[in-house]
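The complex is shown incomplete by one protein chain, all other protein chains being positioned as in the whole.
Chain naming follows the written order as A, B, C, D, E, F and G, and within any one chain the residues start at number 1.
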Amino acid sequence: MRVRDQKLIRAQDVLAKQLVCGDMTGKVVILMGSEKDLEFCREIAKHLKALGIEHDFRVASAHKTPEKVLEILKEFEQQKIIYITVAGRSNALSAFVDANTSKPVIACPPYSDKFGGADLYSSLRVPSGIGSVLTIEPEGAAVAAAKIFAVEDHALEKKVIEYHNAMRKEIEKADESVRKTK
Amino acid sequence: MRVRDQKLIRAQDVLAKQLVCGDMTGKVVILMGSEKDLEFCREIAKHLKALGIEHDFRVASAHKTPEKVLEILKEFEQQKIIYITVAGRSNALSAFVDANTSKPVIACPPYSDKFGGADLYSSLRVPSGIGSVLTIEPEGAAVAAAKIFAVEDHALEKKVIEYHNAMRKEIEKADESVRKTK
Amino acid sequence: MRVRDQKLIRAQDVLAKQLVCGDMTGKVVILMGSEKDLEFCREIAKHLKALGIEHDFRVASAHKTPEKVLEILKEFEQQKIIYITVAGRSNALSAFVDANTSKPVIACPPYSDKFGGADLYSSLRVPSGIGSVLTIEPEGAAVAAAKIFAVEDHALEKKVIEYHNAMRKEIEKADESVRKTK
Amino acid sequence: MRVRDQKLIRAQDVLAKQLVCGDMTGKVVILMGSEKDLEFCREIAKHLKALGIEHDFRVASAHKTPEKVLEILKEFEQQKIIYITVAGRSNALSAFVDANTSKPVIACPPYSDKFGGADLYSSLRVPSGIGSVLTIEPEGAAVAAAKIFAVEDHALEKKVIEYHNAMRKEIEKADESVRKTK
Amino acid sequence: MRVRDQKLIRAQDVLAKQLVCGDMTGKVVILMGSEKDLEFCREIAKHLKALGIEHDFRVASAHKTPEKVLEILKEFEQQKIIYITVAGRSNALSAFVDANTSKPVIACPPYSDKFGGADLYSSLRVPSGIGSVLTIEPEGAAVAAAKIFAVEDHALEKKVIEYHNAMRKEIEKADESVRKTK
Amino acid sequence: MRVRDQKLIRAQDVLAKQLVCGDMTGKVVILMGSEKDLEFCREIAKHLKALGIEHDFRVASAHKTPEKVLEILKEFEQQKIIYITVAGRSNALSAFVDANTSKPVIACPPYSDKFGGADLYSSLRVPSGIGSVLTIEPEGAAVAAAKIFAVEDHALEKKVIEYHNAMRKEIEKADESVRKTK
Amino acid sequence: MRVRDQKLIRAQDVLAKQLVCGDMTGKVVILMGSEKDLEFCREIAKHLKALGIEHDFRVASAHKTPEKVLEILKEFEQQKIIYITVAGRSNALSAFVDANTSKPVIACPPYSDKFGGADLYSSLRVPSGIGSVLTIEPEGAAVAAAKIFAVEDHALEKKVIEYHNAMRKEIEKADESVRKTK
Partner (left out) sequence: MRVRDQKLIRAQDVLAKQLVCGDMTGKVVILMGSEKDLEFCREIAKHLKALGIEHDFRVASAHKTPEKVLEILKEFEQQKIIYITVAGRSNALSAFVDANTSKPVIACPPYSDKFGGADLYSSLRVPSGIGSVLTIEPEGAAVAAAKIFAVEDHALEKKVIEYHNAMRKEIEKADESVRKTK
């Protein structure tokens, strides 16, 4: 089959799917372990907005209110959702959420290099079978979420590509600018 | 709307979508920076198989053969793909791939606690705008990939839930077993 | 009041209390996150036995089976209990248990110096209001538990003192032995 | 025996014990290695007060005035006491106190992440037979002490449970609050 | 052959070479991964100027604009060039440049002791066959570049020796000065 | 000027220079602080040989025999030389050599991740004005040396490029091989 | 022999020695690698003065002016001297001095917890046969020097004991003071 035909067929697929699931755009639930991290969560939200993705803020602690966490997971069970979990210090929340949902879980603990960054290991040294993944940049968490939804959402896929292109243009411009510098 | 009705409608949605995109099951491309990491990649593949997800193995180095990496990305551009990138030591591959594709990228560097685990920071301290995410467990990478595809694939979502349930049963059994121990 | 009188009165107190609560000797629940840590838990149990303290072994995961953990806590709610929690890697179990019980919680994660000991921080960097405490030695966990029960149990208090004395005698003997060495 | 009966009997036990040992409420001795740590110790005291537990402040150095430490231990030998030991840098005090008393010892060194937190290891890498346990949070030390006394003191046990409940309510309120935020 | 004769012949060699390659003085390309590091790069440039070495500033990202990096390398292929690569966080740029040029590559990441200096390992833990070398001091990068050109450029060699002598004189003067201090 | 002409002129330059300095091929002096590191130095030598570069082995300690180090530097003063300095533990040798010669100095301490790699900092935290640079791979040290000589030696430049190409082919082959694997 | 007699004889010994070597009081040479550390050296000097010990300040760099260091060592060869060596970053000075003198060498690098304290290892990971010892406290360096001279100087020994006693009294006073605090 020629490339042009492939593209045509693919375009039709996309169209057909848009008809069927067009109203099911995804959403990110930013779940924080403590209200103290709200400012950091807003940073994530800012980047999600730039990528055109909706979000909800929620607070629940895996240590202190595990049943509340489970209720929230239940609440979103039937929705098209990605969790971005935000918990500082010893991060139990991310793996806890991951073990109790089939939704993707992106751990994005608030930036800290205390104790040489030892807190990060609490997000990485998860038990067997846990699929939560880690990024330490709010923008990174937003981009990762966008890419996950973009697996099916071709409009979003385009936005991610544009986002990349903007990054590249910025570097081109910077190169032009510094070359004149001495 | 009552819960029962919601479920019914949802089931119909799923059916409709199955008809439209039933043949578009996703695949994981396990991209390693060096053939030395093949054994580690097989471990990831083992868990992908257990979850019923196909995979391809590829080798390319962001440092040494950047153009080859870009070609591989091009090759998979039109496919439903998640990248699991495997690169030890200083991991340039994961962020490199992420910056040049709209597909999700899961960094899963081969396990090493050399230099107190300092290599992990090369996967985490990525530049602005990069969405690659990190897990240090092969099983974790497979589960994360499964969850991403499961956002749209309800059969796979079920499998993830069963996977979780199996984990839980194992713990129940272990509890029974140790209680008899003194 | 003279010291002798104080001692007399105190002896009577102890006697009276023995009559009332003599049958309420405490027990340690060694709760592990995974059966893999059973060998390590047996080491703790060995030292508890040496101090004459009973123990139960249990398995439950804060990440994977939080509700089971809560059930176990409920099960022991009315008993005179100290928890020794044993969870490797990212230790969510100890703070989780602590937040959901009024019993003392001693975290004793299996010995590991991977990643420069970074895992230990997951036991220390607990959220506000958490009272779980950390020791990395199985014998230390047993002695700490003994001391907690000994606050009220004067027979056990005596045992702890004897335990200390035995430690001291060992050092005395060692000194005698090495002095002859050249 | 039915649960109701158990509860009844238990209530009687508690009453009987209250009569016998009602006047023997415990106290925490906050022993610091240097007066410089007084501010940090006041933080611990604040949380003890919130939990209704009395405290004494004392200063003695395991390195410089070991005999004074031993005298203080002697002074409290006949009392219902928990030690919270506060010593920065190389913490000899906690294990020293622990080896020379049958009372529980909670090490709570003043917060420092100098040298990547290396000082913490001086509180953890204790010799064989030492039962001192570590927390790095003043509030944590207070809660741990409360839980130890609560093993026998049912009024205090209730306070701990209320303390927990207050923590939970705070999280519930925070969740309500952030949900309205965008 | 006597030392004097050796020196004579050597002087003639130098002269002959000066005639042939006198117009081929080298240049340093300071390639930064982001414009944010310009200030740090200026610091390097300051020391290059002090040693009489020309430089160009360029911006390109190994992660985001690998093809641009390759173009820059092509641009300088026929020139007498040393690269000083400046990339913070996870440094892919230095090894990337090194693998794709035959020119010497000196990695000089912007000074950071975040996470206990873990970022430095991304400059050191390079794949097999990579020859980029690391210094963390802007002045050090300039001196290293000067020494490389000085292998053939005897005028520059002299400058390096004078640079050393100035360092030594400073120390002599400091010694004089502190000796009078009490 | 057209590219072809540029190349022609350049070829002539090279020829002219070859005539003049053809007999002045460079050499690497591998200077180790202790004979214990000879095996590691042989590894460096192996890669130098593969690149067609001659080497000398020498032993001298900056701490113990500083005058001997200075003598060796004197011995090679008139030669076309690069130093690769090999000193484990606290590496004084590299910066010492660098401060006392105008030749390039590549520090290549024997591989060790003891104390979380802390020894590496003794090679990096050099005083002001020091131009020694660090690599932790014997092959990397050899490639770096080759690139320095290749600044003037076009035959060697070619060899470096071939070396790179061989690396790339190996990756191509590995990719072919793993693609057939499942 | 009775204790009183022993003391008497000892007093006579001391007297006799005082007559013979009374004019040979020792001195500390504070040798710094750079004038930048003068402020830190003054701190050491302050404590030496408090203990009645004379000092000289000197500057010389093991890396940059090794011959000057050797000259200084020669200068003091016939004197009763202890070296306190002060060099930040990669400390070559202390082991260098130690290897080239028979005098005691106390390394006291300026306080820094950069890179998680990695610089300290350059003072500790010394080559075989090196006897330089490390303290990170200026007061500690002064006390250590005092104790070394006090091996023979009984007047100084007394001063050290008084110094200790003053430390103890301070703690006693602090205890009195905090006991009144609530």
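Everything that follows uses one rule, which is that a residue touches a chain if its C-beta (ideal position, glycine included) is under 8 Å from a C-beta of that chain, and two chains touch if they have at least 3 such contacts.
It should be emphasised that the depicted structure is a prediction, and the values quoted were computed from it without experimental measurement.
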Residue touching the undisplayed chain, where the options are D:V28, D:I72, D:V86 or D:V126: D:V126
Of G:I30, G:I53, G:V69 or G:I82, the residue in touch with the unshown chain: G:I82
Residues in subunit G touching the chain absent from view: 6, 10, 13, 16-17, 20-21, 24, 26, 78, 80, 82, 98-100, 102-106, 117, 120-121, 124-126, 128-137, 139-144, 146-152, 157, 160-161, 163-164, 167
Touch residues of subunit D, complete complex, unshown partner: 33-34, 61-64, 66-67, 70, 89-92, 95-96, 98-100, 115-116, 118-130
Residues of subunit F in contact with the chain not shown: 32, 34-35, 38, 41, 45, 56-61, 64-65, 68, 114-116, 118
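One rule holds for everything that comes next: only the chains that are shown with their structure count from here on.
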Chain centre separation in whole Å, for subunit C relative to subunit A (CA means): 41
Centroid spacing, where centroids are CA-atom means, of subunit C and subunit F in whole angstrom: 57
Sites on subunit D at which at least two other chains make contact: 116-117, 164, 167
